[in-house]
Structures are given as C-alpha cells and as structure tokens.
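Heads up, one of the protein chains got dropped from this complex, but the rest are sitting where they should.
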Amino acid sequence: MYNPQLNKHGELQHLLTIEGLPKAIVNHILDTASSFVSISDREVKKVPLLRGKSVFNLFFENSTRTRTTFEIASKRLSADVINLNIAASSTSKGESLLDTIDNLAAMHADMFVVRHATSGAPFLIAKHLNDTKQHHVHVVNAGDGRHAHPTQGLLDMYTIRHYKKDFTNLTVAIVGDVLHSRVARSDIHALTTLGVPEVRVIGPHTLLPGGLEQMGVRVFTDMNEGLKGVDVIIMLRLQNERMSGALLPSAQEYFKSYGLTPERLALAKPDAIVMHPGPMNRGVEIDSAVADGPQAVILPQVTFGIAVRMAVMSIVAGNSGSDA
Amino acid sequence: MYNPQLNKHGELQHLLTIEGLPKAIVNHILDTASSFVSISDREVKKVPLLRGKSVFNLFFENSTRTRTTFEIASKRLSADVINLNIAASSTSKGESLLDTIDNLAAMHADMFVVRHATSGAPFLIAKHLNDTKQHHVHVVNAGDGRHAHPTQGLLDMYTIRHYKKDFTNLTVAIVGDVLHSRVARSDIHALTTLGVPEVRVIGPHTLLPGGLEQMGVRVFTDMNEGLKGVDVIIMLRLQNERMSGALLPSAQEYFKSYGLTPERLALAKPDAIVMHPGPMNRGVEIDSAVADGPQAVILPQVTFGIAVRMAVMSIVAGNSGSDA
Partner (left out) sequence: MYNPQLNKHGELQHLLTIEGLPKAIVNHILDTASSFVSISDREVKKVPLLRGKSVFNLFFENSTRTRTTFEIASKRLSADVINLNIAASSTSKGESLLDTIDNLAAMHADMFVVRHATSGAPFLIAKHLNDTKQHHVHVVNAGDGRHAHPTQGLLDMYTIRHYKKDFTNLTVAIVGDVLHSRVARSDIHALTTLGVPEVRVIGPHTLLPGGLEQMGVRVFTDMNEGLKGVDVIIMLRLQNERMSGALLPSAQEYFKSYGLTPERLALAKPDAIVMHPGPMNRGVEIDSAVADGPQAVILPQVTFGIAVRMAVMSIVAGNSGSDA
C-alpha cells in the first residue's frame, strides 16, 4: 500500500498514522522523546533543533488543548509558530483546501500540524505535497475525524513503556466509546506493533465498531470481566453529545456500567496503571477517587506528550522528502 | 490569615492581591520596575531573565488590553508565551478549572497569568498548586471579578512615586464607580500600605460599597468637596452596562456630577496629576480637555505598566515555592 509518510529510504517524513508504521520507527520516536523529557526539567527548556523553522498549526477543527501541546513543543525546539484557525478564514472564502496548503507552503513553511474533522485530510495534504514535489514541508497529524491521533497513541506508548518497561507480557484494556475514538484506533495499532500479546476493548455494543476481532482485539461488553488481571487501563472520554442521544441512556447509567470506580479497578492487577487522554468527565467515565488516586498516570501522560511531540517534529524535520 | 502568595521565607511566589502585601515587597517591585523602564527605551528591548520559561496567559474573561501588556512584558523578558482563551475551550467540554490547571502545569508551565470573572479564582489556583506541591508554577492575578487587579494597583503606585516621590504627605482621590472596581480596591490597599495619610473616594451613593470608612478612607458624594487640595486624582472607568441601569440616570447626568472637567480639576492642587486605568469614556467620566491636558499622566501609566509587570514576573519566577 502507498504510504506517503515514509520517504524512499523508509524514513519518517510525515506522521499521519501509526497503522503500518515500522516498529523500529516507533521505538526511535520513543527513544528520542526520552532525551527530551529531561529538557523540560531544566532551567532553560529550549533546544535549537528547529531554530528558524516555521511551524504552522493548521486547526480546521478547534482544539485548544492539542494546539497548546504542539505550540509548546515547537517553541521548546526554538521554531517560529504560526497559529491558524482555518475554519474561520480562507475556506470560508471558498478557497479549496489544497490551494490553502499551496499558499502556505509558498511562504516557506517547514511543517504543518494538521487537525481536521474529516478522516484522511492530513493524508490528502501529505500526498499532495509529495505529488507536487513540495518536499520541504512536513505534515504531522494532530487528529483527523475518527481515523487517527498518532501523537496521542505514541505518548500513550511512551507512558506504558515508562511504567511497565516491557510490552511483550502485558494485557491492556481500552474502555469506553471506541466507536468514535481516534485515540482508541491509534492505541490499538501501536500496541499491536509493539508486541502487546493481549489488547482488550470494553464498552457497550452501541459504542463498539465492527471488525475489532480482525484487528486482533478481544471484545468485552461486561466491564468486570474485561478488567480482570489487566496491567494497563486506557479510559476514553465520553463525548457530551453522545450522552443524550440514541446511543446511550444517560451519563448516570453509563457510569453504573462503564465508569472506572475503585471497586472495579481492584479487579485489575494491583500495580495496574490508569490512563486517560483528557479532558476527563469525572463521574461519567471515571470516578474522582481513581482519577486522583495512586494508580492514575494521567498527568504524566501530559508531560510525556510534550516530549513525544518534540521527538516527532524533530525527526520528521530531519528527514528529507521523497525525491531526496 | 493563610496567604498563599508568600512562601515560607516570606517571599513573593505568586501575586494575588495587594491586600496584606508587606510594604518592603511593594517597594521591591517598584524598585525592580524602575530598572526595566530604561530597557524599553533601548534599541533591543529584551533581557534574558525568563528565557526558556513558558508563560501561559489564561484568560477566562476576555481582555485584549491586559493580555497584550502581559504578552509584551513576557516577550521582553524572553519567555515563551502561550495565549489561551479558556472560555472557548476546555471548560466548555465540562472539564473542571483545577483539572485544566493540572494539565497545563504538567506541560511544565512556569507561570499562569490569570484573568477570571469570578473573585478568588487566582487564589484558588495558587492554593491548589501549593497544596499539590506543584511549586514550579507561579500565579499572577490579572484581574478577578470585583476583587483585585494588583498589577494595575502597582503600576498606579509606580506612577504616583514617579511624579510625587514621597507617599507620606499626599492626598489621593479615587473617583467614580468604586462599587464595581477591582482597580479601586487594589489602589486603596496599596496607598494605605505605602503610608498615604489621606485616601478619598468620590462617587454617587449607588456606586459606593459599604465599609469604606473601616478601610481608612474618607467618603465624598460631592465631587467639588472631594477634590479640594488633592495631589492625585485616580478616575475610574464607568462601565457601559451601568449607564442604562437602575444605578445611574444617564451618562450625561453622570458627567454633570462626576465628570472631571478643567473647572473641577482646578479645585485640586495646581500640580495634581490625573490618572485613569483605561479605556477612557471621554465625555462620561472625563473631559477630553483634561484627558489630553498637561496634568494627565494616563499614557505614562501604560508605559510604566509594562515595566511593573516585567518586575512582578521576574520576581515571582525567582522565588521558589513553599517547600523549598
């Protein structure tokens, strides 16, 4: 399959999805991130790796939280950052997506961090840049529709590796609204790539997509069953708009069946860690006693996320385009 | 009383309010600001004091003007600045204020500049950071509800000191909507701390809060009486929403009774200075002839405000948290 994220030497020139990403590249990203974690503790938290480079945050869908993490990562790499909330600008003037991209590339952009409500938009942009030989611009997917959120998947892997060291003896459960979650999809691909022997998803039928078994995943609709003996629990955010719809009876009902309480957490291994991509709905998918408890590693995820994004950005910026 | 803005060595680790701030700290801020005033005149207006530090402008309430002054102050200190308009983001996704704070702190933030419509919000944030031992993050209050606007109070003190040298022989009048003004409250505390013997407030009964006399303030409802012989006049902005409400008959009526005209200004000492926190309503609380006249020091206030904010930010960043 054509994969525009690798150049002809098999190096990462764009980060679009974890699906199909070689294990060596995933590990290289995690190793690089490790060197950046220590930088954030220094008095001066900057390295000059992207000095003079122009990073454009192209957010076609609003996400202050994700945009902020990329903005910080860029600035700590000494890049110049331009924030563009595209929803409100050119596209409203009828310009096509690819004309906007060509225009920004012509300003000698070095990197586009792309968030888009449509699955595949960052792929389309990267392919267009490759096709038109605009190899100086690198694309990083910051979340596209229900498809992928690869930097979230990578920071989740960084977090698991930090606490569990070895992936090859783990049982990992992903809990909640898997159907609408790009995080779940990216996590499943990453866990599989890194050799996790058992990946489980837990959720109500209405929030589980088809085809999970074919991805090598064990499916549970009973949370108590699914949590038994797991090493890692990845909770997903339940989006507000689902709660009052046809898919779910109510937030209270959901919490009763799929909320992570201390009692349920006790079913997992005693040293199991609890993760969440944020923002949390306390009392909906997770109990405050768990969110603030000793097994939660939700805030370390955020810290590692900056380092992982710095790693991704510095790696793709260092790899030349397809023709080089 | 528990005061989260001082660490256990009595140093300023957060700036939340001028109330209860030791005189020595106020003077230290003003002295430090003095050294920054000259920097703004240089060809290169930057000092590397906060290089590599991440300053987050957390504006839960919109204020372009105040945000701009903090953004400039941060950049002149060489910090990386991240602007977050929080009203439009995480909190709308149902995340709690303190979860948002913990998340940003986990990104290795160094400073939160907080503007919030609710009185006490910056206090709550600082207390939470202290309680959870997140001592690397410093909070600067950029205005909370009707409670405090300490950097405005400090820049007002800087301005008075610049023009009048000595606080201990001054009569200062604060005129207008004291009831809704966080500026008035901060100014009264600062003037008292610095030993101003006579602080007056002037305004209609409906715009004066109770308890002013207990704060050591003389109250006047007749402006001509109140201005007699004063050295400093601090005009307050009359907010538009008050003008058509039950509290006031009309902008014209207000100007007739409490607008600062050249005739009224003549009642003050001949060398009295006129201050205003901006933005001004010309023809409502102040006559253009006064605003643009030789006694107005309204634009120097703005200039000094940048230096005062640089001073506050560099001082709190240099003081370690409660446990250190």
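Per-chain residue numbering starts at 1, and chain names A and B are given in the order in which the chains are listed.
We take it that a residue touches a chain if its C-beta (ideal position, glycine included) is under 8 Å from a C-beta of that chain, and two chains touch if they have at least 3 such contacts.
Predicted model only: the values in this text are computed from it and were never measured.
Asks: Would you mind spotting which of A:35, A:103 or A:206 touches the chain that isn't drawn?
Replies: Touching the chain that is not displayed is residue A:103.
Asks: Any idea which of A:32, A:54, A:239 or A:261 touches the chain not displayed?
Replies: Going through A:32, A:54, A:239 or A:261 one by one, A:54 is the residue touching the chain not shown.
Asks: Touching the absent chain in the whole complex: find that residue among B:145, B:209 or B:300.
Replies: Only one of B:145, B:209 or B:300 touches the chain omitted from view, namely B:300.
Asks: Going by the touch rule given at the top, which residues of chain A touch the chain that is not shown?
Replies: Those residues of chain A that touch the unshown chain are 51-54, 80, 82, 84-86, 88-90, 93-96, 99-100, 102-108.
Asks: Write the list of chain B residues that the hidden chain touches.
Replies: Contact residues on chain B toward the absent chain are 40-46, 62-65, 68-69, 71-72, 75-76, 240, 278-282, 299-300, 302-303, 305-306.
Here is the rule we go by: only the chains that are shown with their structure count from here on.
Asks: Please report how many Å separate the Cα centroid of chain A from that of chain B, as a whole number.
Replies: 41
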